[in-house]
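One chain of protein is taken out of this complex; the other chains stay put.
Presenting subunit A:
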Amino acid sequence: MHGLINRSIQLFVTDTYGPKIWAKGAELANVPKDGFEAMLSYEDILTEQMINAFSEILDKSPDMLLEDIGTYLVSHPRLQALRRLLRFGGETFVEFLHSLDSLNERARLAVYDLEVPGLEVFDDGGGSFRLICRWRMPGAGHLMIGVLRAMADDYGALVLLDYTGWDRDGNDAIHVDLLDDGFSDGRQFQLARKAEFSQ
């Protein structure tokens, strides 16, 4: 798994539960105690061991853990870069949802060997959407629920998110009900990074 993903999990644990919990889980999962380098690649198995270890330590199911990680990735002040990159997907939450169709391509444009969940978005009309998630690791659907929840807040949209489980082809599926596209002001997004940070 790409170091960026492993490092995100590491940052999530340290920022949310503190360095002691990180050290404990790292030991249990047999991953480098000093953590991961964002720009290197690691064996897939390390990521799974890490999720399982923290799921045990924090007494949370892996699914819940992944959902929390998804939310953290978008909403934590330390990871502004990711939120901004996602906001380039569109001006409204609906546009953003459609942009997820090319999430993988967008990620690879930035970091050629980064594999994020591959998503397929179906617009069923009436504010109802289905997302099919494919990834080399289980749990992509739960991770994306966390991401979508935080992004809806960011856009100021009111949504209902539902994990509908595995489809016949073995892919994770999410159901999105958009109740109100302009529920709140959301967070401002300026194309110019400087403009946003000077506010």
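Just so it is clear, contacts are C-beta pairs under 8 Å (C-beta built on N, C-alpha and C of every residue); 3 or more make two chains touch, one makes a residue touch a chain; residues count from 1.
As a working rule, contacts and distances are computed from a predicted model.
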item	value
Omitted chain (choose from "ABC transporter permease", "guanylate cyclase", "NADH-quinone oxidoreductase subunit J" or "Circularly permuted ATP-grasp type 2 domain-containing protein") - UniProt protein name	"guanylate cyclase"
Listed residues A:Gly90, A:Gly127 or A:Gly186, member touching the removed chain	A:Gly90
Touch residues of subunit A, complete complex, unshown partner	4, 37-40, 81, 84-85, 88, 90-91, 106, 109-111, 189-195
